[in-house]
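Note that one protein chain of the assembly has been removed; the remaining protein chains are unaltered in position.
Moving on to chain A:
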Amino acid sequence: MSPVGPASPVWYAARAGLRRGWTELRQTFTTGQDLFGHALWTVLLIVPLLLLRDEPLKGAGISLGAFMLPSMMGMTLAFTGLMTTAQLLATEREDGTLLRAKAVPHGMVGYLVGKIIMVSGTALVSMALALAAGVFLVDGVAREGGGALLTLVWVVPLGLLASLPIGAVIGSLVASPRAIGLLMLPVMGMVVISGIYFPLSKLPEWLQTVGQVFPVYWLGLGLRSALLPAGAVAAEIGDSWRHLETAAVLGGWAVAGLLLAPSVLRRMARRESGAAMEERRWKAMQRVG
């Protein structure tokens, strides 16, 4: 094991990873295809907002549209952290990006740091885009300012920590990027029971319980607590923003992911070889051809 310190090769690789992440972030927001993807996502979020901007949320003093905006930002965060990470890892395993990282000294360190920067940055920009577009469409969002906004300072990083490592585990375990597509179905199901498009309290109790297991609900809740007027708490379970529970559940996912990810990633990286890649490439070509 190399010594760890500011001058050690590991640190050097980590800093190379920072630059890598920054470069990739710049690329994703200057490449036509990616930009289209980001724009499409934002539009898909905005449409239901537009439709329900005047629909009142009973007892909460806000519209259903206003309820949805921060919820969808939380969903965007979780979705990017989980699915984009998994998708990128699976794709870059197949196309040889990872093998290249493995061939340079401490390249995997740089690769992972780069991926964290890239995915986190994408998540933040996507959330900001949704907010920027939505805030003009619905009333009552992000008017509180001050203390409520401070909630973002811990909810957002904790949300990234809760979702990225799990995404990395998924990306390491799936056989191919196509498998990520199949995962979309259960993920959509998770979104439905996570109180994004309507308050969780509208669901049967047992589904509420299931929904509260996953980080999506808590990220939605955390962002609502930060961006909605105080009165909107009336639409939540137990009439509370439940910050302590939010931190506990997201923290739990973060710890689980951070415990699991290193060994799964290491195992995946160890198995990467030119022959394994060639085989996947061949299979992918068969599919294309």
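Assume a residue touches a chain if its C-beta (ideal position, glycine included) is under 8 Å from a C-beta of that chain, and two chains touch if they have at least 3 such contacts; residues count from 1.
Everything below uses one rule, namely that contacts and distances are computed from a predicted model.
Chosen from "ABC transporter ATP-binding protein", "sn-glycerol-3-phosphate transport system permease protein UgpE", "Sarcosine oxidase subunit gamma" or "Aspartate carbamoyltransferase", the protein name that UniProt gives for the omitted chain reads "ABC transporter ATP-binding protein". Checked against the full complex, the candidates A:Arg19, A:Arg143 or A:Lys202 give a single residue touching the omitted chain, namely A:Arg19. Screening A:Gly96, A:Pro229 or A:Pro262 for touch with the missing chain picks out A:Gly96. Against the chain not shown here, chain A presents residues 2, 7-9, 12-13, 16, 19-20, 23-24, 27-28, 31, 92, 95-97, 99-100, 102-107, 110, 272-275, 277-278, 281.
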